[in-house]
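Below you'll find the structure I mean.
Missing here is one protein chain; the remaining ones are kept as they sit in the complex.
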């Protein structure tokens, strides 16, 4: 028991050291290091490093899914991690964004993707407000069940409403506009230029010019451009998240989560901030769903949004470290990535997932990368315990 | 509003009501598990749906064991002996699963006084694991080379598919209410559910252990100072929830006749809805909420079409929470009169 905990501790501490190191560096080094990391993530589907790369040919597609889940987790982290609201129906917002895009660009209109995207976000945020305004006043654990119901209602609605494609779903959702000359099949793949990918023979890399990625063609054959687009959106959202969190708004969220009554008495309009967190989280979910809809496949159906997905999202945030944006994103990425990486165990993956979730909750409730605050507080508590009792019990009291 | 016009005729209205009562009784029994655990621990026992699901399999397995796999249709009277065995077996299986759940997924967290959110995550994980374990039972048996020996129980290659009770119970019409043929099965379900609820209610109100449960629900700290063993109380709470879920599973199998590895999920959500509607933590509330939910969603299905049944249930939940956030009978387990 204790050994499992201590085995996981280096993950949090290691991360802590990295961020501490990062904080100490001069501005130029920080920008450079940031740029290298960002570049690495952009080039990941082309680098295709061994071990990391999934067995499938379509690593770009997997990375797209990974980025989509990271984005969703980032949005849900605002709701759960910052504001402390348990939303079990987050998939409903993901679906709302996807369906708004599908309806506007394909099913009942022919809007271009980049026009439909902001509309999808706004529609999802409004949905969030409509759902949140009545329910955010009820007790926290009731909110969980109401949102769970909401997720299911959305799914049943799209399944039964002909106008939304019913159970057949929406097909042929157009891709985002490409940049550069359009492809002229079968010989001219189009695009401004080609970027070759790397193939690995063991640990020896070489360039594979046979399967280049065309910059920047959003087509049906190569998922990498979608991944780049989504990664760009993800980076923008991370920056926004950072700015808002480190402000009056972020403080109001945290105060509300910590002690709603005290926050209220300190002049925080808690309901307003809860609703804001809920709507923002919804909007980011909608953003991710919109990208998902217009992705490589260009197809959505009610079965794309099972309630199970909501549970996966919540688990991603908690496992990663609720309240820490990097942890939440890592959690989202893992939840999308691990099943693809270990396809050979595909049948067992939900079982393993369930067991892992319970094990983590029992042994490391603060998540893999807990917010710094929790770790710091825990370190102090552990010290006090050790001084008082002469030895460290497996877990001190929770704050 | 003219109800007759809405439902086609009064006969239909009555039949939807009685049909709803039957399902409502099953919801109510499952809801007890949620409401008791919530009353004592203030936790949503998310994995309770799997406790129920294991019970449904226990029922089907007992029929396979005692009857075999040939598909037959029996009257309630003929099936009764096996049904009684199945009833006991389902209660035992469900209770064991509930106790396992308490021991593995909850107790370590309760002892650490962990945040509720974490307990919920633990329960979600356990729910996945239990449901998947049932869906992969053929693989597990295969590890020991038993999958063919036990093929009647583990359904090799199709463990995730619907698993039917070979004996389907033929309902026998007793009398009619507004065109609805009320069968012996319906009556047994409603009466059995009411009896179980009554017994439990008496247990909590009258016995020493019931007082312990109420004491812990009210104030765990004082209760433990007064010598109530709260770990024991939590255990018994889960045990009772499991027993009730097992009973519900038997009734469910009588009515539906088949189950599958994910059968618990939506039923669990509905039962929780019922518990919240009635006022979570309140035993009588669970009964009221269950019956009401069963009836209302059946009416909703009649008016809007059966595909909207679940939507009606959830919208109802939201409306009730808005009007009465503490549920219809908002009184908690701890405050129940002695």
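So that you can tell them apart, the chains are marked A and B in the order they are listed, and the count of residues begins at 1 in each.
Keep this in mind: a residue touches a chain if its C-beta (ideal position, glycine included) is under 8 Å from a C-beta of that chain, and two chains touch if they have at least 3 such contacts.
We adopt the following convention: contacts and distances are computed from a predicted model.
Asks: Choose one: "Serine/threonine protein kinase", "Phosphoenolpyruvate-protein phosphotransferase", "Cation:proton antiporter" or "Branched-chain amino acid transport system ATP-binding protein". The correct choice is the protein name in UniProt for the chain not shown.
Replies: "Branched-chain amino acid transport system ATP-binding protein"
Asks: Where does the absent chain make contact, in terms of the chains shown?
Replies: Contacts of the omitted chain with visible chains: A.
Asks: In the whole complex, not just what's shown, which of A:258, A:303 or A:347 touches the removed chain?
Replies: Answer from the full complex: A:258 touches the omitted chain.
Asks: Please identify which residue in A:138, A:244 or A:338 touches the non-displayed chain.
Replies: Counting the whole complex, the residue in contact with the absent chain is A:244.
Asks: Looking at A:30, A:108, A:211 or A:269, which makes contact with the chain not pictured?
Replies: Answering carefully, the residue with contact to the hidden chain is A:269.
Asks: List the chain A residues touching the unshown chain?
Replies: Residues of chain A in touch with the missing chain: 240, 243-244, 247-252, 254-255, 258-259, 261-270, 276, 371, 373-374, 376-377, 380, 399.
Following the convention adopted for this analysis, only the chains that are shown with their structure count from here on.
Asks: For chain A versus chain B, what separation do you get between their C-alpha means, in angstrom?
Replies: Between these chains, centre-to-centre, one finds 34 Å.
Asks: Which residues, counting only chain B, touch chain A once they are in their complex?
Replies: Listed in rising order, the residues are 42, 44, 104-105, 108-109, 112-122, 124-133, 136, 139, 265-266, 269, 272-273, 276, 305, 307-308, 310-311, 313-315, 317-318, 321-322, 325.
Asks: Mind listing the chain A positions that touch chain B in their complex?
Replies: 80, 86, 134-135, 137-139, 141-142, 144-146, 148-150, 152-153, 156-157, 159-160, 307, 311, 314-315, 318, 322, 347-348, 350-351, 353-362, 365, 395, 397-398
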